[in-house]
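All protein chains but one are shown in place.
Chain IDs A, B and C follow the sequence of writing; residue 1 opens each chain.
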Amino acid sequence: MKQTFSSLALGPSELVFGRAKHPIIRNGVSIGSGSVLPEIKFTLSSISIEEATREEIRSQYSEMITDVCQRAVDLHQSQLVVEFELLPQMTVESHWGVMITELLKEVMEQFRSTEGLQSLLRVTPTDTREFKKPPLRREGRELEDVLTSFRTCANAGGDLLSIESTGGKEVTDQAIMETDVRGMLFGVGVLAAADMEFLWERICEIAHETATIPAGDTACGIANTAMVLADKHYIPKVFAAVVRAMTAVRSLIAYEAGAIGPGKDCGYENAYIKAITGFPMSMEGKSAACAHLSTVGNIAGAYTDLWSNESVQNVKLLSAMAPVVSMEQLIYDCRLFNTSLRGGKEMDLRDLLVDSDSSLDPQAFIFRPEIVQMLSATIIAGRSHYEKTLSVALATAACLDQGVKDGTLLLSQREQKWLHKIAGELADLPTEEGQFIEEEKRKWLGHVDLAQYGLPR
Amino acid sequence: MKQTFSSLALGPSELVFGRAKHPIIRNGVSIGSGSVLPEIKFTLSSISIEEATREEIRSQYSEMITDVCQRAVDLHQSQLVVEFELLPQMTVESHWGVMITELLKEVMEQFRSTEGLQSLLRVTPTDTREFKKPPLRREGRELEDVLTSFRTCANAGGDLLSIESTGGKEVTDQAIMETDVRGMLFGVGVLAAADMEFLWERICEIAHETATIPAGDTACGIANTAMVLADKHYIPKVFAAVVRAMTAVRSLIAYEAGAIGPGKDCGYENAYIKAITGFPMSMEGKSAACAHLSTVGNIAGAYTDLWSNESVQNVKLLSAMAPVVSMEQLIYDCRLFNTSLRGGKEMDLRDLLVDSDSSLDPQAFIFRPEIVQMLSATIIAGRSHYEKTLSVALATAACLDQGVKDGTLLLSQREQKWLHKIAGELADLPTEEGQFIEEEKRKWLGHVDLAQYGLPR
Amino acid sequence: MEILNELSANLQEGYADKTKKLTEEALAQGIPATEILEKGLIAGMNIVGGKFKKNEMYLPEVLVVARAMKFSMDVLKPHLAAARVKSRGKILLGTVKGDMHDIGKNLVGIMLQGAGFDVVDVGTDISMEKFVETVEREQPDVLGLSALLTTTMVYMKRVIEALEQRQLRGKVKVIVGGAPITQRYADEIKADGYARDASSAVDLVRSLLNSGAQQN
Partner (left out) sequence: MEILNELSANLQEGYADKTKKLTEEALAQGIPATEILEKGLIAGMNIVGGKFKKNEMYLPEVLVVARAMKFSMDVLKPHLAAARVKSRGKILLGTVKGDMHDIGKNLVGIMLQGAGFDVVDVGTDISMEKFVETVEREQPDVLGLSALLTTTMVYMKRVIEALEQRQLRGKVKVIVGGAPITQRYADEIKADGYARDASSAVDLVRSLLNSGAQQN
């Protein structure tokens, strides 16, 4: 199942929403073959998960899935992806995950037979290895729980397997708060990379055994943490942009291990992964503002194949329950994407989406098509995860700097100062991984168990 | 201040979002002169309005306005309109309306001076004449309350004056439920029209006295009631489409009386009014799904100058409070509109928006640009409100029928049957208004006091 | 019985005159009024209600049927009274204080009447005192409260508390509905039920009144 990507699958004129080089077709749903489909997600409103609330929880999920499917039918949407993102407890106690998977799938199949609504279910266990501090990554009950959750949810009706795995987070949480470039390289390029290799080999195995699709992993816990903190003005946005690009290397490893997409929504780094692999990707932007505020609300749609709301809890808004509101918003966005595809205007719309965001924020700027191309090429040129991560970080800092010089990127003086600081620190990093690990690992000895990443303590 | 509109202000190639023939410029905000601005609205989450909750209410409004302005600044949005839609009690007890108007304006002005955020405040009293059944329309305490609310809110800092006035609703509520074409003509073309004339003369007077802008009125209580019932599958969508077009005549009367826009968001009939008057309009679509589900999520943006979320209550979503989420979504939509305007691609984007919705629902179909043109021309050709309302209803039914024949409009057999029934009933209606009133008024004697519309009992 | 099927079929089509005539004929044949009501009219209305719920009929079509039913009921009522047939249940509806929305409430009323319940609509902007008074006077089985605003929904709780204070809470089921209302809110204010739309309101009332806790 090992795949290597030595050239870019999609050139600049091919990189657009709705079209992937390797579409996914399953159960009447086709992803990446000329249209963008909504991917809808929802979660419980405030309630505890326990035996006493089981019926209430079932009825909430049942209401949510029925209502969103009905809204899709009412709006003439004929294909759709649903994500069930398990809550931690539903991962640990696998019967909960199974129960909800079955419940969702049953309603989805009912809508298939009565209304012709074709749908796929993505199941996303939580990476509960995080519960232990420092986490056991390669052994122990937590790992078993995660793998069991994958296996049982796949058997219960899941079509697509995904996770937001957390390898390296022991280091990156602190490194993000400290804007620590070395720490990020260690966390992403060394630890997260090692963990992705380990974990995705196993997930792909489970997918193979259960005849499901290994769909991909996002660096949510790393890059979105940075994005959210930057959005709160806690850390520089240029740092969050560099971190985003770095995580592409880590997220790509799922595909090297055999994943084929659709990549999971909250990984904005999916833009690079689509260019590299040609696999279809899910993305989220303005219509996921219910879950994440961001500075990439439009540009995130430029290359997407599934368009997601990320998550919304089951609360009532003035019109309807929030999941129904999300469903409607996604469908309208998809209609716009698809109308442009049908009329051969998709590149025009893509460029409008790109140009509307890219000059206003470094985190958007790095998704301009020519920059996606350049950074993706940088990534595949690297000979190791470490080298790839370092070189894409350097290239990102350089292209932001170029953007400021060109006037194509507006950046405050304060952000510019940080950009130069970050670029300088990156330039000082060793190109030799072994040397880097030796230097860096001492700082993190209390936080992380290196053996859990296959590294010598 | 009386204005008459005898020719269309905008031709098919001029009718597009962001550009009006008569832009509005006030306090550094410019509407309809080449860009689309967000218009943000919000309301209290579940709470009663009374002395005991005054501080909590103040703090909710204060939080909402501060947070949405901050989000606008964070996303580099430099101009914005805020609507304060008064709750009924805030209209009746005018000191509440004044207090909130002042509070909002104060924060808005603070953001103007510290962050350069330019903003205007629309104040929209509730038409509390509805509290009495049948309502007094031209006298009594309720009318005084409404006018007092306008006057005091204008003096307290409102810039734009609007209302969703309810003339004719005594009749239209029932006529909608019964799909009663005659009743709708009576309610919209006779009663609502008479009430608009009466009411808007007074609102324009207040605007003149207070140096504020008379901005317009929507047929929310009529056409959106029909839209929502159609969306719940209670009444035929073709009926809701015909009703929508009819209400354009009624809503236009505000402008004949002196209003100059921006028309209020939830009046989808604003499309026709923009074509007729050239005044800028506010519209709402997919990013108002929090308040209204609809079948016009994209096409509603085709001609808009302000882009609104209609309303959202102050509840927490996973990312932020719902008003902040709305603010972000509107800004991204506006960025897309404005990027296309800057690049001369606005007609392309307009057509994508139009084509993405128009074939799927009759309520969307009637907003295709050539149909907006045709129906608007039909309206101005009429010699009386009655004649205009009847002729636009006939023309709407005819163009829906043509759409079905052309294959440009998908309509179920069941809807087609209703369309023919409605068209037949419309064809049977007298062209002479006096005769029609005589025939129709007997049916409604218990429901409506005709003297309140200046008609003989 | 053939004639009751025919009655039901004509009712479903909304043929008022025919429905009325068939009701009279059935009475003339000596069929008990209760049976005509149950097996003819209500049977027909149930089918119509089911179709409406499944989005197979529009409201205006239902209203035509409801009007035909009224015609028949005018014929039937004296006979039902003579046979001392109890009503299926009496429902009091109103929109709470500060709120003037009534179209949703009216729909609920129409659907409930169609399902054979007696409906008393007290209107909009109703204070808790007025609700209490009317409950005392009308002795309904169910009180339906409606609110469309986030700032008036809270008044529902006060109405329920006022009923409690006047010892009326045990005598009437309280159900709630309207745009901002949820099952969770209904539970929170200790209402007996929540209905998300007019069809569900009928189901809800049926299940509440069949659950045995009927008071009068």
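The definition used in the following text is that a residue touches a chain if its C-beta (ideal position, glycine included) is under 8 Å from a C-beta of that chain, and two chains touch if they have at least 3 such contacts.
This structure is a prediction, so every number in the text was calculated from the model and none was measured.
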Kindly name the visible chains that come into contact with the excluded chain. A, B
With the missing chain put back, one of A:S45, A:S78 or A:T210 would touch it. Which one? A:S45
Kindly state which of the options A:E106, A:E144 or A:E178 is in contact with the chain not pictured. A:E178
Where the unshown chain meets chain B, residue by residue: 45, 316, 318-319
Interface residues of chain A toward the undisplayed chain are 43-49, 87-89, 128, 130-131, 133, 173, 176-180, 225, 229, 232-236, 313, 418
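Please note the rule applied: only the chains that are shown with their structure count from here on.
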Are the chains arranged, by touching, as a line, ring, star, complete graph, or other? complete
What whole-number Å value describes the gap between the mean CA coordinates of chain B and chain C? 34
Gap in Å, rounded to a whole number, between the CA centres of chain C and chain A: 50
With centres defined as the mean C-alpha position, give me the chain A-chain B separation in Å. 39
Overlap residues in chain A, where contacts from two or more other chains coincide: 318-319
Touching at least two other chains at once: which residues of chain C meet that condition? 150, 180
